[in-house]
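Here the complex is missing one protein chain, while the rest keep their positions.
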Amino acid sequence: MKRLGRFVKSFFLVDMLGGLLVTLRLYFSRKVTIEYPERVQEPSERFRGLLRLHRDEHGEPLCIACKACQRACGTACFDIEGKKEEGARFLRPMKFDWKLDRCSFCGFCVEVCPTNAIRFSREFRLTGVRKDGLLFHRDEMYITGSDLQEHLCGGCRRAR
Amino acid sequence: MPEDQADRPELRELLAALAGRFAGAVLASVVDEGELSVRLSKDALASALRFLKEEAGFNALEDIAAFDNLGSAAEGGQRFTVVYRLGKFPGALRARVAVDVGEGESLASAVPLYRSADWAEREAFDMFGVRFEGHPDLRRIYMPDEFEGHPLRKDFPLAGRTGGA
Amino acid sequence: MTPFVADVLIPVGKIVAVILYPMVMVVVMIWLERRVVALMQLRLGPNRVGFQGLAQPVADAVKLFFKEDIRQRQADKLLFGISPVLVMASSLLAFCFLPLGEPIRIGTYTLTLWIAESPVGLLIVLGLSSISVFGVIFGGWAANSKYPLMGALRSVVQVLSYEIPLGLTVLTVAFAARSMDLVEIVRRQEASGVWYGFLMPVSFVVFWISAVAETNRAPFDLPEAESELVAGYHTEYSGMKFAYFYMAEYAHMVLVSSLVVILFFGGWLAPFPSVKALDFLDVVPGFVWYLVKLMFFLYLYVWIRATFPRYRFDSLIRLVWKWLIPLALVNLLVVVLVRYLL
Partner (left out) sequence: MELREYDLNMGPQHPSTHGVLRLKLAVDNEVVLGVEPVLGYLHRGMEKLWESLTYTQVVPLTDRLDYIAALSNNLGYCLAVEKLAGIEVPKRARYVRVVLAELQRLASHLAWLGFMANDIGAMSVLLYAFEAREDVLDLFEEYCGARLTIHGIRIGGAVRDLDTPLVSRIRAVLERIPKRLEDVRALLDENRIWKERTVGVGRIAAAAAIDYGLTGPGLRACGLAWDMRKDIPYSSYDDFAFDVPLGTNGDVYDRYLVRLEEICQSIRIVGQALDGLPGGEFTAKVPRVLKIAPGEVFHTIEAPKGVLGFTVRSNGTDKPERVKMKSPSFINLQALDHMCRGNLFSDVVGILGSLDIVLGEIDK
């Protein structure tokens, strides 16, 4: 008897129609596409985006050029030279080069930084057209937003 | 490690049988934590593997790991150590068979016993240059065929010969 | 209505219309396919170029028009050039015989909504639609590389073996309508008050399955299975030649769907002709009904494509020889018997 039932079901394409009903139901269901440039899905606040240096409330750079991040980095992205002006309590980085194209966003530098100077920003638009756009010098480590995009792919024809 | 008492006797008998069969060849052996670890001499390898597979029931060869002892405290004094990781299924017993092999020497291939040894041996050959006699198709597996040298040897420069980026 | 207008202007106008009609349908079809499949997959589909993405197919066509037309050195020049033309021409030519609606009387002149009406219109359309197989074989063979060759061989076997059930089911319709003329078939359905799709559901289902297989679509798209043969017989084509293949496939789909509409669902008839209460539906012109039914079947094509996995080659052939052809034969027998007993 079961075989007959199976034959009838297969003859009248029951499994096919079942599949068609599923796609029809999903045809009318809510779409998940987020239309990117108009609506941007904000990444979570702990998102590991572009690394940025920070300043304290007086505008003084927090970085004391201790090179802890340079040592912790597995892919040698950092190249830091510190100098101590007379009368200052801490060294200040004269040269702070960071190669974005070598960085694997592992987060070791952020963890070892004693003064919490270097942190992940939530910036995920990291595409650039210039090779040296991917190399950030000391002052370029602070820029964010549109002038960051200018630095990454400056001179690109597309109107901003 | 209390919970390992259960399987130690079984491994200990196996070790005794192994030592009996290959008296001269067993150089060192230790049984701990559900794993029998044996260091064999080169020429006893093939028959020991056959014994372990047929009599002792280690039916799966999980991994073949090769090591370059250049510069480190080489136990056997030879340049390379090749370690066979055998597994017994069903159950959770493991056997570690370590064999030392010199620079130009070769080992008996385990492919006739375990099909899974095929690529593992090719990888060991590609990365270290250890040759395996009786392997059906001993070629490089990762590097291009015309590549000279064996990358994972200690004396192979990290950034590659052409001076990497 | 001077003879010049009647003999020259109107026929030329109709011919231009018949050329434009499949082109428009192809554009609509490309957009419909990408949009419907997208909506079924929880995404929006093209909605940027033009209103809701309607200009997307036009953009594709323009892109393909300007793209470089690459031909390998070892390709057979003659066959490589002819095959897209063959595929495209055969589909377009068949559109001339499709009756789109009731003839319209303008003063003394009756404007027939089709180019040619012939007593064997059905046969001609089927014959033309199988000419495109030549285009596929030549295209696959001429490219002289492995994947297109395999795609072409698969397509040949598939199309030829699916033409048999197609032919048999068309035969049942010809029996029921006692004529091969498409216009006559629709008139016969209007006279008998019931559509052949409901009269002979088995032949409709078998016809539809072989039609889907005939156009290498949905579960039967073996010849151009992206995941296996990269792109099947038109892998080596690019630029305008590829556009021909691409449009021809859609034109062929529109052709076969309109054939289904005419043969089984009464071309331009309003639904349920026998139910008197629904006569007010006749106020809507026949052409619109024809289009509504056509769109439903085109939607069905895309719906099937979005739902089902792909058949394997031998199961596909087993399906037609073990199931469809016997079923079509039995169905033909039943129809003939019923025809003569009644």
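We call the chains A, B and C, going by the order they appear; numbering starts again at 1 in every chain.
In the analysis below, contacts are C-beta pairs under 8 Å (C-beta built on N, C-alpha and C of every residue); 3 or more make two chains touch, one makes a residue touch a chain.
Just so we're clear, the structure is a prediction, and the values are computed from it rather than from any experiment.
Judged over the whole assembly, touch between the missing chain and the shown ones holds for A, B, C. When the whole complex is considered, the residue among B:21, B:50 or B:96 that touches the unshown chain is B:96.
Of the residues in chain A, those that touch the hidden partner chain are 10, 15-16, 18-19, 22-23, 26, 32, 43-44, 46-48, 72, 74, 104-108, 112, 120. Against the chain not shown here, chain B presents residues 34, 59-63, 65-68, 72-73, 83, 85, 89-92, 94, 96, 114-116, 118-120, 127, 140-144, 151-152, 156, 158. Residues of chain C in contact with the chain left out of this view: 37, 40-43, 146, 150, 219, 221-222, 225-228, 230, 306-315.
By our rule, only the chains that are shown with their structure count from here on.
If you draw each protein chain as a dot and join the dots that touch, the picture is not a line, a loop, a star, or fully joined; it has some other shape.
Note on chain placement: the centre of chain A and the centre of chain C lie 49 Å apart, centres being C-alpha means. Rounded to whole angstrom, the centroid-to-centroid distance between chain B and chain C, based on C-alpha atoms, equals 64 Å. Averaged Cα coordinates give chain A a centre that lies 43 Å from the centre of chain B.
The set of chain C residues that touch two or more partner chains is empty. Of all residues in chain A, none touches two or more other chains. Of all residues in chain C, only 36, 39-44, 303-304, 306-308 touch chain A in the complex they form. Note for the complex: chain A touches chain C at residues 16, 19-20, 22-24, 26-27, 29-33, 35.
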